[in-house]
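Report on the structure given below.
Every protein chain except one is present and positioned as in the full complex.
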Amino acid sequence: MTFKPLTAGLASVLALSATMALAEKTDLVLGMQLEPPHLDPTSAAAGAIDSVVYSNVFEGLTRFGPDGSVGPGLAQSWDISEDGKTYTFHLAEGVKFHDGTTMDAEDVKFSLDRARAEDSANAQKALFAGIESVEATDPQTVTVMLKNPDGNFLFNMAWGDAVIVAPESIDNIKTTPIGTGAFMFDSWAQGDRIELKKNPEYWGTPAMLDAVTFKFISDPTAAFNAMMAEDLDVFAAFPAPENLPQFDADPRFKVLIGSTEGETILAMNNKMPPLDNVKVREAVAHAINRQDIIDGAMFGYGTPIGTHFAPHHPDYLDLTGLSEYDPEKSKALLAEAGVTTPVKLKMTLPPPSYARRGGEIVAAQLRAVGIEAEIENVEWAQWLETTFRGAHDFGFTIISHTEPLDINIYARPDYYFQYDNPELQKLMEDLSVESDPAKRSEMLKTAQTTIAEDYVNAYLFQLPLHTVAKTGVEGLWINAPTQAADVTGVSWSE
Amino acid sequence: MTDLRTDSLPPSGAPVRLWGRALRSRNLVIGAMLTLTFALAALVSFAWTPFDVTGMDIANRIKPPSARNLLGTDHFGRDILSMIMVGARVSIAVAFVAVGIGLVFGVPLGLWAAARKGSLLDEVIMRANDLVFAFPSLVIAILITAIFGPSALNAIIAIGIFNIPVFARLTRSGALTLWQRDYVLAARVAGKGAARISVEHILPNVTNLLIVQGTIQFSLGILAEAGLSYVGLGVQPPTPSWGRMLAESQTMISFAPHMALFPGLAILLTVLGLNLMGDGLRDLFDPKLRGRS
Partner (left out) sequence: MLRYTLSRLLSLSISLAVASLVIFLVIEILPGDPAVLMLGVNAQEDTLAALRDQLGLNGSMLTRYVDWVGGMLVGDFGTSYTYRTPVADMVGDRLWVSLPLAIYALTLSTVIAFPAGIWAASRRGSAADVGVMGITQLGVAIPNFWFAMLMVVVFAVNLRWFSAGGFPGWDEGFWVSIKALTLPAVALALPQASILARVMRSALVDTLSEDFVRTARAKGLTRSQALWRHALRNALIPVLTIIGMQFAFLLAGGIIIENVFFLPGLGRLIFQAISARDLIVVESVVMLLVFAVVMVNFMVEIAYALVDPRLRRR
């Protein structure tokens, strides 16, 4: 089985660059909310690191395309053995790191071995857990042996946590990242901006911009003001949906509306009475008016969902009908479950505005059926410690699960919402070794229905992705299949 | 910085003349009127508000002022006038209790230090005061909230702690000059203890000072509470607070200015009212200083 690289994407990029030869502006100032703590994507969970360096500075064996598909990266092609356990990657020729050293099979071996080592600080160590051994067969060929066949292996290798780094530059990677990408690190004014410049020696299609500045503006108002004052050319993942109509109405700007992999849910603590009763959880689901939440918290942007699955996925089932807004039914269910209202439950809300605003609306809707959700606004540090891990001291919380295809979290009984269903656990186990697409699709649909009918959580909406840009900017990603601000294909038109 | 303005002591005047002067003091009258308006709004809000402050009406969100909603509605369709009324309650309560903390802890410390002037105790109390002043107050407030979780109580504590040294210093400096007075010397000769003198002779004579300073700390407390809830600390939703209303309206200021305008004005006018009242009271207690500041 041999995989042939897709060249269609490259061709269109080339066509675009031809029309642009005369454009004057060759730099870009791109705003984003969070500043990366450091620049090593292989030793931290911070999505902001990927936003800056993924594909731009660092590349992996495979890479995500704008539509979420997995295509060739540093590995131009690969062979997979009959038993699905041996992957032979053929690396691109003439690839050099930004410091001039050559990227070869030894670097790949180093990177993968480093990520799965005993003392590795990789935040997604599980991605590498299936690797038995990595061999550098010759400078351009790497052989990876897996413990078991894994249909997701190429997908795993496309993550930012699996990019290829060099032993020569690893010591200073956090402050001076040396990768193989079309852009190289230039400077970092901490607390303000990171500057990248074009890599003139890039092995693939060269970038069309000469320089890119990532500017970090966490405050939504400041982000709006900076865009309006034209201090920025692009804002990736614009945080304030309420301002989008103004950008839309302004001929200087355009708004790109895409989708993330983020299922935004009202998570419930399935072990905490009375939420351990499925009737109570169903009552919660019926108490919620999704449209009000989307209008009030997201100013109308966002697709309602009825289960933990992205609506743009081909296997998505629309199950919103199972949890229609019906406060009377909700009250009846609560009575049926023998709950004396008002019942008090704690609702922890992490910082993003979808959670804080959504939480206030949900709390008001729950209050109407006799459930008092006591809001506690928390920082991420507290959310992780008290809600996600540890004592799970919460009744409700609102959170967007942005990892792609993550319905398998429902098979983990110790996961923070503590749903324990052996049937689903068995189903997910079978899914991981199933390779027949039709059967996989069927299993995914069963899983979606199971969790929706068990009302594990209340499913609110798919988190949209809003990018605001000046009108002349072309080639931005519209959707976010992974957290990245890939600017390798961005250019100015006019 | 405020004890500069209050270093001389007010003599007591006849009550009748005091009232007459009070009514003629422009600062005092305007200040008291502003303060009373908000205090009244806060009181009324316990019994009645035009709309339920927690009631959302998403279809009616971000409406400018109208006959139905006098100050318009916010992004959840809640009535801003109602929210400002309940917000007044929160601001006033937090600032009031924070001043109370400052008085309860600061005044005895100041009296005690003054009674033992020059001793190690005096030194320790005054150094501790300096040290509290040396801490960046907002950072400490953020840390307190990060430890105990955001709530009105923690805002009170965070603001209250920094009121203690203010009152301790003021009381000490006021008391020190009193200890030189003849009637205090007489009391000492008569064999009264330091504690008794402090309570019977010193405290009543620093009361005016404390009232004036208390008014100023009250207004600073309202500003501080607004700042804390603006950065997301302080009282939690659904209870409205002025600072949080400002924070939430910030992204909408360009198309819904009413949402940012009214809470901001509420803070401005309350603080202004209290400051004017403080100035007026100082003039009143100490005619010598009239028009001084």
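Chains here go by letter, A and B, matching the order in which they are written, and residues are numbered from 1 within each.
Assume a residue touches a chain if its C-beta (ideal position, glycine included) is under 8 Å from a C-beta of that chain, and two chains touch if they have at least 3 such contacts.
Note that the structure is predicted; figures quoted are calculated from it, not measured.
Colleague: Quick one: jot down which shown chains the absent chain touches.
Modeller: Hidden chain, whole complex, touched shown chains: A, B.
Colleague: Taking the entire complex into account, which one of A:S69, A:N148, A:Q190 or A:T471 touches the absent chain?
Modeller: Touches the omitted chain: A:Q190.
Colleague: Among the options B:L43, B:A93 or B:L138, which residue touches the chain absent from this view?
Modeller: Counting the whole complex, the residue in contact with the absent chain is B:L138.
Colleague: Decide which residue listed in A:E379, A:D420 or A:E474 touches the omitted chain of the complex.
Modeller: Residue touching the chain left out of view: A:E379.
Colleague: Could you tell me which of B:R24, B:R68, B:R127 or B:R196 touches the chain that is not displayed?
Modeller: Answer from the full complex: B:R127 touches the omitted chain.
Colleague: Touching residues of chain B against the unshown chain: what are they?
Modeller: 1, 4-5, 118, 123, 127, 130-131, 133-139, 142-143, 146-147, 219, 223, 226-227, 230-231, 243, 246, 250, 253-254, 260, 264, 267-269, 271-272, 275-276, 291-293
Colleague: Residues on chain A that touch the omitted chain in the whole complex?
Modeller: Residues in contact with the chain left out: 35, 37-38, 44-46, 118-126, 174-175, 189-192, 215-219, 221-222, 225-226, 228-231, 379-382, 384-386, 388-389, 403.
Please note the rule applied: only the chains that are shown with their structure count from here on.
Colleague: What is the distance in Å between the mean C-alpha positions of chain A and chain B?
Modeller: The answer is 47 Å.
Colleague: Could you list, by residue number, the parts of chain B that touch chain A in their complex?
Modeller: Touch list, chain B to chain A: 54-56, 58, 61, 75-77, 146, 149-150, 232, 236-238, 250-255.
Colleague: Touching residues of chain A toward chain B in the complex: what are they?
Modeller: Per the stated touch rule, the residues are 220-221, 224, 228, 240, 242-243, 245-246, 292, 295-296, 356-357, 359-361, 363-364, 367, 375-379, 381-382.
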